[in-house]
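Taking it in order: structure first as structure tokens, then the write-up.
Removed from the display is one protein chain of the complex; every other protein chain stays in position.
Per-chain residue numbering starts at 1, and chain names A and B are given in the order in which the chains are listed.
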Amino acid sequence: MKAGLTKLTRVLIGNVLRPVTVDYPVKSQQVRDVSINQEETRGKHSFDEEKCVGCGACTAVCSSGAITESDVQFERSLKVELGRCIFCGRCRDICPERGLELTPQFELSQTGKGAEDSTKVEHTVQLGKCESCGRATFPTKQIDTVVKRALEKIDLANKITAGKDMAVYVRYCPDCRRSQSYLLNIHPRKSY
Amino acid sequence: MRLDLKGKARSYSPWIFHAHAGGCNNCDIELAACFAPRFDLERMGVQLRNNPRHADIFLVTGPAPKQIAPILQRVYSQVPNPKVTVACGSCAITGGIYNRDDGKANYALGGPVEKLIPVDVLIPGCPPRPESIIEGLMLAFEKLRKKTT
Partner (left out) sequence: MAVENLFAMTSLVGIVLVPLASFFLGVIYSYEIRKISARLQSRCGPWLLVPKPLRHALGTTRIFQPLFDILKLLYKESLVPHTAKTRLFRSAPYTGLICLVAAATLIPFAGYSPFASFELSLVAILYLLLGVPFAFILGGAASSSPWGALGSQREAELMLACETPLAIGAFTAAVMANTLSIQKILIVQMSWYPFLILNPFAAAAFLLAIVGKLHLKPFDMPEAEVEIVAGPTTEYSGSLLGIIEIGKVLLISVIVTLFIDLFLAGGFILGFEYPLRILAFVIEGIVIISLIALIHTLNPRFRIDQALAWYVKGPTILAAVGLAWAYVLRYLYPAIL
């Protein structure tokens, strides 16, 4: 019992003299290291300029509809509305290029929505233009990445012809590809 | 340099009333963690009161379903001026995960909180970490200091 009492007294005095409070609003590095776990904290989104191809998989899988894509002329802009985001990380998990990451920046409070609305993250990609009808097709980076990846996986016998076909039809939108497939010699029934 | 006793006293002693407008309770748990020993808000003189008549900061969590919308407005009117409203969590800001993917509203929502009462500070997060809540509350203290009523 004496050992228990001494331990209790030591714990009480330790708690009184050194409380466990983290000095949070002081944003020093020491406080940050103690208080947040840098690898696992999910905070504000950041789109990688080189890796994001603008495919829109993140907008399709978002749990609460916080990421939206909107196409204007020949630009697609992906917007994250942090007021709707639930920080689940599905967008980051499904991105095929690892181009979206959730940084550990969680201090996102602001006073009122207005001109200084800091809770939006935006990223724009360029869209390609169809050569026959002139409409916007897919993001240029997405096209390049898809071509490169597909050519890596095709077996050697068909690689050259597939490469030649792809070089043609990526310049057209899907409707024009279908309607002009015989003219361009890219229909699937042609014999090699 | 004026003493500004009124503004100082208001921002050094903010009392919070937490209005639970029908959410999943995560934001409430994180708010309770703010008053626990690790992130102690009482250092800054904050007290969590359970009476709207004693409060300065009206902190709302949850997406405000239709049944609680008139009650929320009634409790808001019982907070004496000057008051600051804080919407804590993504449900309180925009309805959060209770929105449909195509942007239309859920059948049960009475609207995000800013359709019912004027909101001053927004704290995004689901749930916001206690550190986020503390940072948002410090913005609210600054707003209290500048109130002129």
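Methods note: a residue touches a chain if its C-beta (ideal position, glycine included) is under 8 Å from a C-beta of that chain, and two chains touch if they have at least 3 such contacts.
Keep in mind that this is a model prediction, so the values were computed, not measured.
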Those residues of chain A which, in the complete complex, touch the missing chain: 12, 15-16, 19-21, 23, 25-28
Those residues of chain B which, in the complete complex, touch the missing chain: 5-6, 8-10, 12-13, 36-37, 40, 42-45, 49-51, 53-54, 56, 78, 80-82, 138, 141-142, 149
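Keep in mind that, in the parts below, only the chains that are shown with their structure count from here on.
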Approximate Å spacing (C-alpha centroids) for the pair chain A, chain B: 30
Touching residues on chain B, where the partner in the complex is chain A: 37-40, 43, 90, 93-97, 99-103, 119-126, 128-132, 134-136, 138-139, 143
In the complex with chain B, residue positions of chain A that touch it: 19-22, 24-25, 35-36, 41, 62-65, 81-88, 106-113, 119
